[in-house]
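Sending over a structure as structure tokens; questions will come in a sec.
Removed from the display is one protein chain of the complex; every other protein chain stays in position.
Here is chain A:
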Amino acid sequence: MRLAPLLPAALFLAALLALPLAGPTFGALFPDVAEPLYRRESFIALTLSHAWLVLASLVPAAVTGIGLGVAATRPGAREMRVIADALVGFAQAVPPVAIIAIAVPVVGFGVTPSLIALVCYATLPVLRATTGALATVPTDVLDAARGSGMTPRQMLFQVELPLAAPPILAGLRVAAVLAVATAAVGAVAGASCLGTPIIAGLVNGNPAWVVQGAVLTGLMAFAVDGLLGALVRPVSASSP
């Protein structure tokens, strides 16, 4: 039970270390390919830049999502709720590739357009989880908190956020997994990541590279999901 969440992480690590040695295997699987193993950059370097991309987008996404979610649920924040709803609708409707396509002419190739797309995409689940979780705090508890003489800030930090924390963390977990999977798209705009072998494989007609990039991206998403799941569970268990 304790080890189960670590299993995907272990699998990802094993794949990362084993893949550079699997050249002959891929050669046998894809006999038509001249260069069966992606060697332009090490998989470890690609993983690190992928992880950086995810972290660099997740932090602003969490801050924006939780911040907007809190602002939208404050009493008397009607306009705020409208803005948040509009943002959610926009982020839902536009796929990340489209955001990258729109961003590239404005900010150029590289990491920036990918970051913009990732932040847009990862904010949504956090925002949704935050507004949903804050709405589930019982009105009697809020009434008692107000009646006890808590200021709005004290209510937020001592009562509302602690009670809403488990679903918000679950939303962060969803956002993280989404970000890992979506970050691969960043390779389209030239960001170095686990999507790079996929794009390079597609461009050069090399299916072996596509498989290598896809397997690592998928396993990394599983690993992040497992690790964050292990983090979220003890938190929700401590607040029955």
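Methods note: a contact is a pair of C-beta atoms (placed from the backbone, for glycine too) under 8 Å apart; a residue touches a chain by one contact, two chains touch by 3 or more; residues count from 1.
Just so we're on the same page, contacts and distances are computed from a predicted model.
Per its UniProt entry, the chain excluded from the display bears the name "ATP-binding protein", taken from "Metallo-beta-lactamase domain-containing protein", "Hydrogenase maturation factor", "ATP-binding protein" or "Cytochrome c class I". Only one residue in the set A:Val159, A:Ala187, A:Ala208 or A:Ala221 touches the chain that does not appear here, and it is A:Val159.
The hidden chain makes contact, of the residues A:Leu55, A:Ala98 or A:Ala144, with A:Ala144. Against the chain not displayed here, chain A makes contact via residues 138-151, 154, 159, 162-163, 239-240.
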